[in-house]
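Here the complex is missing a single protein chain, while all its other protein chains stay put.
Moving on to chain A:
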Amino acid sequence: MLSKLARTASRSRVQQNLLLPSILLPQQPFQSSAVTSQQAAPAEDHIEVKVNGSPVQIPKGSTVMQACDAAGIDIPRFCYHPKLSIAGNCRMCLVEVEKSPKPVASCAMPAAPNMNIKTDTDLVKKAREGVMEFLLINHPLDCPICDQGGECDLQEQSMHFGSDRSRFTEMKRSVHDKNLGPLVKTVMTRCIHCTRCVRFATEVAGVQDLGMVGRGKDSEIGTYIDKLLTSELSGNVIDLCPVGALTSKPAAFTYRNWELKNTETIDVSDAQGTNTRVDSRGVEVMRILPRLNEDVNEEWLSDKGRFQYDGLKQQRLNVPLVKGPDGAFAPKRWPEALEAVAQGLQGIAGNEMRAIAGKLSDAESMVALKDLMNKLGCGNLTSEGGFPDLDADVRSNYVANTTIRGIEGADVILLIGTNPRIEAPVYNARIRKTWLEGTQIGLVGPEYDLTYPYTHLGEGPDALAAMLGGSDFFQKLQEAQHPAVVLGPGILSRPDRDTILQQVHELVEKAGVVKEDWNGYNILHDAASRVAALDLGFLPSARAQSAPKPKFVYLLGSDDYSEEDIPEDAFVVYQGTHGDRGAPRANVILPAAAYVEKEGTFVNFEGRTQRTKAAVPMVGDSREDWRIIRAVSEVVGRPLPYDTTDGVQKRLADVAPHLGKVDAVESPIWLNGEYNKAFAERAAKAAEAFQQPFSSSIKEFFMTDAISRSSQVMARCIQSRKTGHPKSATHPGAFGQDAAAHAAADM
């Protein structure tokens, strides 16, 4: 309770700051952040106001609207949004305050002690009716063909608070539609100028693309010039728009919201584990929306997570395929396909096998595959495109120890070799939020546009070494109460990783990044499966180092393996969802379920265990991943001891107990210091740090895995980003050529 109140207080402080003209550069002196101010909220911080006659206790600095919310009275609103600054321009939240000559906008009015607020008087009713009438003057009557129809704030509130007849006889104004790129469709005549989208773009997404031009009845929301909305979070303006002015372009006119079945699940397009709601109709995913989870994603979802779902309908594997002697794939039934796997395995020793897990593999399938491989005598287990030999002995070594929410409490953040804007866009918005509250940020690595200013400290390992020698930023880090270090996934796949990690740990030690009740050491991951793989020990065994070349390779949804992982003559089994890169290389293809079609456990980069749920049925004759492995195990004569979902999840919890605790973060014990000291000689043995600069592990934000690579919408995003002009993506001809070239390169 206390912490909640303190949070509201700190939020309103931020909002008040944002009201000032210095809105874009709030470089105010360092303030104690949310985490530190959680300590105490004594009763004298509270004031008492009356709402409709009944007294309510609210924290100082609250608004009249918050007082009404605390009293349980719903105030209609359009422009107010708890995550954005206060604009106060829709006037829908008018309430009467005693001794005030006019009704006041409750969202912008600070509550004063002993204020007498009335929300049910005739004056308020008349005021709301008047505002509603003004808003509807220029709002078109196209609800029946509007994509927002049925879930529209304006529709609902005009039913509740509007007048029952219109006095308007003149012409309605019309506004040219703006082209914001391939994701957001605009019908600007519907806009009521609440400026939520403008405030989101400037405050949360940190791009100055949207704004209001013109005055009075000529005011319009737009991009000033014909320009793309270049944010990885642009889709969120669709959710924020209270009317149908901004809607989803890929899903335009394809559904009515009351036809949809909602399934609460999580996103796997990055390692953040954003909470989402998958809306489906029949066998089709129609849209994906974020769910509120303050600990993970607040209310936001990245564009990839939101719009890549059309990739779930393209290039899908729907029957088992076996490569014949002529090199052509023939569709087979499951028994025949599994028999082919068993035949491929015949006469192959345990140490001549290898299993590679993909970016989207769930924990169940990885534990099943690990168990099966171990039973066959194989310990050569790796994750694709990553760092097969990272130590998973110490958990604090590979998770974001500060947690996603905890980073808000940091006062100095050092980013090393990471571009969070594309590796985890929603996390980047969180870092931006801390910057707005006064946190200082430094970056070692190439200069990226992170949507907030930072001190650039250099490009590569030499800059890190220079910092250790003592620099201004290092001092800031040392003096900070809650310093944080964020390491990107790019570093972990460098050949000189051990040396760099050693350097970073030296820095962490010297700067006191880890203290009692504060752990500022964070590793960012780029793939949803990665942390679970490390938790389960899906890693090569000690003997795998000296193993001969593999003759049998099991690809668990792996399309980004490196060429040398699979020798020319190896027998390859590909189990996955899409006909991407791995499938054509395989001898046997086993079709599996995608993340919206199965229940699967994922662990995000802060170590939070979450589960997906099945929203739509599986495609064709495909099966859940772990069941396929279980079936393979039986056909090759080494059956696994679990055959229900509960059974495999129990096995998960046996291997790593925190995987049994869904929606919880198990904070690891900090052992890095001791551990790295113990292995100091290994780092010394490792090569001297290369001088090549750090780089992000993600080259192209919109295409990172099999699903997003199959998505036409993602291809369109890339195309329009290239030209920077929104129109380029909307002409199918213009986009077709390049996408085809890209697809060819992928195969």
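Rule of thumb we're sticking to: a residue touches a chain if its C-beta (ideal position, glycine included) is under 8 Å from a C-beta of that chain, and two chains touch if they have at least 3 such contacts; residues count from 1.
Following the convention adopted for this analysis, contacts and distances are computed from a predicted model.
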What name does the UniProt record list for the absent chain among "Eukaryotic translation initiation factor 3 subunit L", "mannose-1-phosphate guanylyltransferase", "NADH dehydrogenase [ubiquinone] 1 alpha subcomplex subunit 6" or "SKP1-like protein 21"?
"NADH dehydrogenase [ubiquinone] 1 alpha subcomplex subunit 6"
Which one touches the absent chain: A:K359, A:H505 or A:R623?
A:R623
From A:E151, A:D462 or A:E634, the answer for touching the chain not displayed is A:E634
Touch with the missing chain holds, among A:E220, A:D295, A:D643 or A:E700, for A:D643
Which of these, A:K598, A:H658 or A:R721, touches the one chain of the complex that we don't see?
A:K598
Among A:A615, A:L652 or A:V665, the residue in touch with the chain that has been omitted
A:A615
Mind listing the chain A residues that contact the chain we can't see here?
261, 280, 282-283, 333-335, 593, 597-599, 614-618, 621, 623-624, 627, 630-631, 634-635, 639, 643-645
